[in-house]
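Every protein chain except one is present and positioned as in the full complex.
Here is subunit A:
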Amino acid sequence: MAGAAGPGTGPGAAGGDGDDSLYPIAVLIDELRNEDVQLRLNSIKKLSTIALALGVERTRTELLPFLTDTIYDEDEVLLALAEQLGNFTGLVGGPDFAHCLLPPLESLATVEETVVRDKAVESLRQISQEHTPVALEAHFVPLVKRLASGDWFTSRTSACGLFSVCYPRASNAVKAEIRQHFRSLCSDDTPMVRRAAASKLGEFAKVLELDSVKSEIVPLFTNLASDEQDSVRLLAVEACVSIAQLLSQDDLEVLVMPTLRQAAEDKSWRVRYMVADKFSELQKAVGPKITLNDLIPAFQNLLKDCEAEVRAAAAHKVKELCENLPIEGRETIIMNQVLPYIKELVSDTNQHVKSALASVIMGLSTILGKENTIEHLLPLFLAQLKDECPEVRLNIISNLDCVNEVIGIRQLSQSLLPAIVELAEDAKWRVRLAIIEYMPLLAGQLGVEFFDEKLNSLCMAWLVDHVYAIREAATNNLMKLVQKFGTEWAQNTIVPKVLVMADDPNYLHRMTTLFCINALSEACGQEITTKQMLPIVLKMAGDQVANVRFNVAKSLQKIGPILDNDALQVEVKPVLQKLGQDQDMDVKYFAQEAISAVAQRLRKLDFPVKGSEEPSAPGADKNHFLRPRGPGEDTGKGPAHQLHVNTRDTLAQLGTAELVHFSRSRD
């Protein structure tokens, strides 16, 4: 029936003698309130189409009033609506009518969902630019005032984001009012509003006259920075960055620094954390002189803070801090005033702190140069490579490239190898996964000889790991190594070892061979694929385990494009046809898939394609399900084959997932 024709059907499907273009629009309008959220969302996303069809007049008088009251909807619909309305000025008749968009956005700016509110504010900010100065004062400013004095804090928080866009274009009298409203929001009863005001303080300060910044913003900043709620105080730190950029050095020293010093020593660790987290921005904002006098000592305190979270945040900033110091005298400052504190962090009691430091410490070597690196940093790197926490070791290994440039990796290789081996054999599979991902990088830096000698065996061992994710990563790793070291290397070192696994008694290992071939064939090229890999794959088509057989079909489909027509016609085709007659319906299914893919490539009509073959009769189906597949093997069927992971892997993943989920683990 007509209702079934969706909006995507296009004008052609409308039929009838009415206006051809009306039908799809009519569907869109009706679906604005369909029970299905997805359809409503669709309609809202095509709101401009609806508006275009209605024309500017009806959009203003009918569509917008309807949308203003549509705030009961799901968040994602409201979010899409708020976004659409930001670009609607043209559709309501241009800048002269931009104010018509304010009512629906005003109601969206008061909903409880933050993302929707934020999007509504963003759209309002966009539209404010399209208002003429007169319209701005006649429509937009009153809206801001209404929101700012609203009963509910949601509307007042939204107002905070709108002051800065209307202030620059307002008349002086209105400017004074706007400042007054902002002031009162800064001392609002609810912490939510004070937080919103604090987070917009910097932005507002930027559009104010310098005198007003000094006389009004600074006192507000000082008040917010000493708010009774630490959740407000910590946002003042952010504002500090913007305000500091506006003031001269002298004003800065008098007006802002006392507050910043106080924040760096705040009783609440969250405020100190914020100072540490924003340190680079603060450093840039206050300039080199104050940095040396004030920030470096503050940073030293943060590095030895009693709260681990603060130390970790500060440790993260070590490299940026050093980079941003004035080049002149930088080395001395780092060596005398920063490095001693870093040395202590290397043996911190908290692993998050150590791993934060490990993720940036290597970057110091480029700043300090070869000699200092060898003398002072190298011992730290070596100590961290032996750290008990795998994350610390991983972070060092993942940043090896920085050191490589300065002193060469050989200095480290003696300690590096045991660290890598230990990580490679870690009991946690996520750790093993992480180190595998760094293998191509390491291989590139250590060179092929070192790799063959020390690391190659590790890479092969991962192929038979008992966790599927590791085997999968190991397969991808091989592909990347081949890309790095070339096909000849692959042919000599990797391919033989992979192919040997095809005779492994464990079917999972046999399947790994197939996965490796899938990954390697492209990198190895046609010759190796045809001569060495293809025979093995074809041989495995006779495997007793159905999972292996249908993976053969999948592999053949995958490597098909690399093979030449002869090989396809003579070798692949018969095997696939045989698999197409397999008694297992999954094998049959994937064989058919492969056949049609290969046939497409061959473009030969004599290749039989039975696209719509009936699945086996129910009886056979049942049989298939019950048929044993050999010792300890999966009995899953149908689409579940996509997820052929053995149960141990799944449980391991679940177990770890839970741990990682709440990863604020304790020592």
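Just so it is clear, a contact is a pair of C-beta atoms (placed from the backbone, for glycine too) under 8 Å apart; a residue touches a chain by one contact, two chains touch by 3 or more; residues count from 1.
Just so we're on the same page, contacts and distances are computed from a predicted model.
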| item | value |
| --- | --- |
| Options "6-phosphofructo-2-kinase domain-containing protein", "Serine/threonine-protein phosphatase 2A 55 kDa regulatory subunit B", "mRNAion initiation factor TFIID subunit 5-like" or "Mitochondrial ribosomal protein S2": UniProt name of the undisplayed chain | "Serine/threonine-protein phosphatase 2A 55 kDa regulatory subunit B" |
| Identified contact with the non-displayed chain, of A:Arg125, A:Arg183, A:Arg270 or A:His509 | A:Arg270 |
| Candidates A:Asp36, A:Asp211, A:Glu228 or A:Glu488 - the one touching the absent chain | A:Glu228 |
| Candidates A:Ser149, A:Thr190 or A:Ser215 - the one touching the absent chain | A:Thr190 |
| Touching residues on subunit A - with respect to the absent chain | 1-3, 14-19, 22-23, 25-27, 29-30, 32-33, 53-54, 58, 62-63, 65-66, 69, 72, 110-114, 152-155, 190-192, 195, 228-231, 267-270, 306-309, 654, 658, 661-662, 664, 666 |
